[in-house]
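Mind looking over this structure? Questions follow.
For this view, one protein chain was removed and the others were kept in their places.
Chain naming follows the written order as A and B, and within any one chain the residues start at number 1.
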Amino acid sequence: MARLNSPQELHRFQEELLSRRPSTASFVSICAGTGCLAAGAKEVIAAFKEEMEKSGIAAKIQSKETGCPGFCERGPVVVIYPEEICYLQVAPQDVPEIVAETLMNRKVVDRLLYVDPATKKRVQRESEIPFYKKQVRNLIGNNIRIDPRNIEDYIALGGYTALAKALFQMTPEEVLQEVKRSQLRGRGGGGFPTGRKWEESRNAPGDVKYVIVNADEGDPGAFMDRALLEGNPHSVLEGLIIGAYVVGAHQGFVYVRQEYPLAVENITIAIRQAEEYGLLGENILGSGFHFRVKVHQGAGAFVSGESSALMTAIEGKVGEPRPKYIHTAIKGVWDRPSVLNNVETWANIPLIINKGASWFTQFGTDGSKGTKIFSLVGKINNTGLVEVPMGVTLREIIYEIGGGIPRGKEFKAVQTGGPSGGCLPAELLDLKVGFDELTQAGSMMGSGGMIVMDEDTCMVDVARYFLDFLSEESCGKCVPCREGIRQMLKLLTAITEGKAKEGDLQLLVDLAEVACDASLCALGRTAPNPFLSTLKYFASEYEAHIKERRCPALSCKALVSYYIDPERCQACLRCLRSCPAQAISGAKDTIHVIDQDKCTRCGTCLEVCPPRFAAVRKVSGEPVPPPLPEEKRIIVREREGK
Amino acid sequence: MRSVVLEIDGREVGAKEGMTILDAARSVGIQIPTLCHHEKLEPYGACRICTVEVESRGRSRLVASCVYPVEEGISVRTRSEKIDRLRKMILQLLLAHAPDSPVLKELAQEYGAKEDIFDKEPSFCIHCGLCVRYCAEVKKLNAVGFVGRGTKREIAFVPEVASKVCWDCKECFPLCPTSALQAAYMLVEAFAGSGPGVD
Partner (left out) sequence: MELERVDGIIERHGADPSSLIQVLLDIQKENQWLPPEVLRRVSERLQVPMARVRHVATFYKAFSLVPRGRHEIHVCMGTACHVRGAPRVLNAVQEVTGIGPGETDMELTFTLKTVNCVGCCALGPVVEIDGVTYGKMTPSKAAEVIRNYK
């Protein structure tokens, strides 16, 4: 492959690629993102290769291992082009049929299609599936068409056109103005105006500047950056190079968490390929601009995803945050101007340059322009990645795209913004999603994690969970965070164990104030948010735990007791045999009874009791009903037909 | 060095660009409590007890005065109900670790901090970092350092270095506000030759 030495050569190469791949060409995309791989995509991919060889069509039809399209609940996902036929939950044993019917005869295998739960009709085209239809997939839409390890797929779809435009048709100042006009705000959590950050670095004194991709994605439940970096690494790289051009940086870093080995691999390959094709490195596309990128792995620390901590980690030191009174855009890595942006922020740049700021601003609200990818997880039917314009309501995301709560349970809360965010109750389902709207409601956008919770989730436990998370992830340097979280966790744990004392809640509120006001970094300053938001919207749950030693959600182990309803028990022996504490007595035809002294509340009996009996019950705040006397426990069964 | 004029507690204070609010305040005799600050060391910004209120361009924020650079025209308050409340809680959190520390007891009296708000914690280190930073920045020996993270963070001597240099030095000992340092040293002396990560 010859280097591309000018925008004209890039354009010619694009045309050549397109002529080799007419839009009518048939190919098979199989999602090879981490989620689908965990669900068995590797075997599906191997099955396709084998089957296509056997049938002799491997020469005419290509199979592609692609990036994550986001419909993770139904993986492994396979899409067949040009018809865009989407098959879900594909197993290796389905592959011969798919090859024979669809690839060779263009016939659809109905049983693998999506079934609309409302109309009960099967949906054939990927874009017609309600989960996708209501999204605006500007960023993630291409993932299913691209093999992330092949730069030509990206170029064929118009990749690197924005870079060529920026380098040859615009000055750095013009590119900056376009980004400012787009009103793009950082997608990592801070929501800081991207253009302003770039401008600060551009104007800062110094010859050596840096641009950095923050791919640390530490918020539990958020995986959109993983999908973008694994699935379309060039989109991020292209944005980064454009940013470097504006700021005047010649060295960039991609900081990826080591927990994402596939993302590390794919971005490393992408960097190498971009260099081979003349799109990165010395004299990019013949423009005279040079820029190199290095991959730096994280080593398992949430706090190191904070921008100043990340820069300290790049310097090889312990990733502790620094007080940020002087913006890192002015004094960052090695005290040099450093622009750090999130993966998703960088991925937006090529779109803004290609299609213009006015195109971008047509999406979103006044304060939050563009689209945002949310990771919709937890108690939700359609778990996955959802890309929508800012301003869409929580209700639309959770019900229309997410398909609502499974098993007929009731929605209770949605947690946004990770450990720095808050829980929003049902009354706020019509809230429009945007930076300022979420912050005003007591939560925040964060990186876009949206964790749905139902009636079985205890909100006090949620607050405790996040403080537990942060107690380990705090760097430990400053007192308000390290000690504040330490004590808040103790107090909340006591509440979930029914050991709360008078004044504990007030002390929690006082500690929250100190952490919010005096912590060194944003981790500490936002650590109390889950507690404060759950106290605001679910105060009754706190009261029940503290005053009645009752967990309304029947979740807190220490406050819940299990018993077997004698009216429903059919003495099938299943729970008796599974109980790890051997706490259940009974026999075939003798009602099972849980010995409360031995019971460890592990929940196994509830799990294994057949749904048609559903005899295991939980109570909280009251004693279990006394067990039947032994004589009454024998089940007399009616024998039929004798 | 450009000169900068700012207001602290209603007084006009002349300072130089590059100074911190703490430096500027001390230069005119205004007291701000500190625990992790030392003139021979780079400011650390970890104890947060030096937190003050800064008003600049109509916006008010709470900042650590030991690291916040002076700016022309800002207005600083070193005491207020809010600030006093913050300092009191910080002290109470630290008293749970080191109730007998003289410097903490003195500050506790001034701010009304009580030692029994929180249960006693096992470690008496308050993480001021003076020992670690002094050994790194002044002695350049790095005989003692931090290990771990979050609520599990601790100080620990590096036995192979400490065994060679500490006996004749001990310059960090008087810096420790709680004598946790001395305890850590005793520990490494007694257990020289065991533990993970060290020989």
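Simple rule for what comes next: contacts are C-beta pairs under 8 Å (C-beta built on N, C-alpha and C of every residue); 3 or more make two chains touch, one makes a residue touch a chain.
Computed from a predicted model, the values in this text were never measured in an experiment.
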* **Touching the absent chain when the full complex is considered, from A:T383, A:S443 or A:S471** => A:T383
* Structure fact -> Which of A:Q135, A:S375, A:S471 or A:S620 touches the missing chain? It is A:S375
* Structure fact -> Missing-chain contact, candidates B:A143, B:C166 or B:A180, resolves to B:A143
* Among the options A:M1, A:A25 or A:A38, which residue touches the chain absent from this view? -> A:A38
* Structure fact -> Per the touch rule stated above, chain A touches the missing chain via residues 34-35, 37-39, 72-73, 75, 217-223, 226, 258-260, 296-302, 304, 313-319, 375, 377-379, 383-384, 415, 418, 449, 451-453, 457, 462, 465-466, 469, 473, 475, 578, 580, 602-604, 607-608
* Asked: Hey, which chain B residues sit against the chain that's not shown?
  -> 132, 135-136, 142-149, 156, 158, 160-161, 196-199
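Note that only the chains that are shown with their structure count from here on.
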* **CA centroid of chain A to CA centroid of chain B, Å** => 38
* Structure fact -> The residues of chain B that touch chain A in their complex are 45-49, 51, 62-64, 67-69, 82, 85-86, 89-90, 93-94, 96-97, 117-119, 121, 126-127, 129, 146, 148-153
* Asked: Which residues of chain A touch chain B in the complex?
  -> 301, 303, 318, 322-323, 325-326, 470-480, 482-487, 490, 507, 510-511, 513-514, 517-520
